[in-house]
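All protein chains but one are shown in place.
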Amino acid sequence: MESTTLYALFFFFHLYLSGSSAMQHGKKTQHQPCKHLKFFFHDIIYNGKNAENATSAIVAAPEGSNRTILAPQNHFGNVVVFDDPITLDNNLHSIPVGRAQGMYLYDKKDTFYSWLGFTFLLNNTDHQGTINFIGADPILVKTRDISVVGGTGDFAMARGIATVMTDAFEGEVYFRLHVDIKLYECW
Amino acid sequence: MESTTLYALFFFFHLYLSGSSAMQHGKKTQHQPCKHLKFFFHDIIYNGKNAENATSAIVAAPEGSNRTILAPQNHFGNVVVFDDPITLDNNLHSIPVGRAQGMYLYDKKDTFYSWLGFTFLLNNTDHQGTINFIGADPILVKTRDISVVGGTGDFAMARGIATVMTDAFEGEVYFRLHVDIKLYECW
Partner (left out) sequence: MESTTLYALFFFFHLYLSGSSAMQHGKKTQHQPCKHLKFFFHDIIYNGKNAENATSAIVAAPEGSNRTILAPQNHFGNVVVFDDPITLDNNLHSIPVGRAQGMYLYDKKDTFYSWLGFTFLLNNTDHQGTINFIGADPILVKTRDISVVGGTGDFAMARGIATVMTDAFEGEVYFRLHVDIKLYECW
């Protein structure tokens, strides 16, 4: 075989490899999610009167405020522990497909900002496993992105980005979040 | 070189590449851990009388409960800060190989569930570095999986899954967890 042919072959294979390389690395570098999930979850905060229905409670507060009323300055300093039902639609009374559990805290004095650390525990016919999230939530912004930092079960080793939207809120007792989860690393 | 030969070559190289591709992606797609570690850690919660021995303390609680007795409703709403010794065997008095530090919180009213955010700080002849964990812990389930979301030192950039088991508990003061850590991403 002549060297020019060999060179041509190499050039050609190089192209071939470059093309296949993108495919091989697709999971890492392409921006198409390997899993895409959408859920709602519902938070009813304990206000001293709704023990039956409450799904969350204020457990820490800055000096001068208590644990049945969110702190006056945009709730700055409140830490809330929650165990919220996850549903497929926006109806609080739909059969839950899992629970959202963990904590959120309010961390800004001059507007509503929170910080989230929580887990989705999904346990239904479609999904068995957990998804772990952390991130900042500038509540008044329409869509906010947080990180999926890990998962277990069906979501083992997952990473991705979740877009959080406030779907509804009623005074300071109830809010409903829509979460659009795009996983870019899956097993 | 004839085009059929070229075609045959391509077909052959394609197989070759497909095979090597699996090998190249082994670290990512194979489910064999690159590191496998097992530890115990020991938590002694402060109850107002054991200041000397306590390794953790209740720092937040829902309205109506205090910080020396875990909250009545499955401890819902308690946040605990801890600095627990890590040992290689199940003996509280073995020489620690590191510390487990961070927080856990109880987040369910009708059974024992917790949420964990903590770090293993290992500092011994075998390991120098930290491992960062978050995840949900349904305490009464025999084995619970949480996420390893990062690490430093010997565990730089680590990701994986840790299986947590309650190895012992004594009333509401002492518990010991067995942690089986499988890292699937290592440097």
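So that you can tell them apart, the chains are marked A and B in the order they are listed, and the count of residues begins at 1 in each.
Convention: a contact is a pair of C-beta atoms (placed from the backbone, for glycine too) under 8 Å apart; a residue touches a chain by one contact, two chains touch by 3 or more.
Nothing here was measured: the structure is a model prediction, and the numbers come from that model.
Engineer: With respect to the chain omitted from the figure, which of B:Val59, B:Leu88 or B:Met165 is a touching residue?
Structural biologist: B:Val59
Engineer: Could you tell me which of A:Phe82, A:Phe120, A:Phe155 or A:Tyr184 touches the chain that is not displayed?
Structural biologist: A:Tyr184
Engineer: Using the definition of touch stated at the top, determine which of B:Phe40, B:Phe82 or B:Tyr106 touches the missing chain.
Structural biologist: For the chain that is not drawn, the touching residue is B:Phe82.
Engineer: Residues of chain B in contact with the chain that isn't shown?
Structural biologist: 1, 5, 9, 13, 16-17, 20, 24, 27-28, 46, 48, 57-60, 66-68, 79, 81-83, 99, 101-103, 117-119, 121, 130, 132, 134, 149-153, 156-157, 187
Engineer: Which residue numbers on chain A touch the omitted chain?
Structural biologist: So the residues of chain A touching the unseen chain are 1, 6, 9-10, 13, 17, 21, 24-25, 28-29, 31, 59-63, 76-79, 105-109, 113, 115, 117, 134-136, 138, 145-149, 159-161, 184-185.
We adopt the following convention: only the chains that are shown with their structure count from here on.
Engineer: Quick one: chain A and chain B, Cα centre-to-centre, how many Å?
Structural biologist: 20
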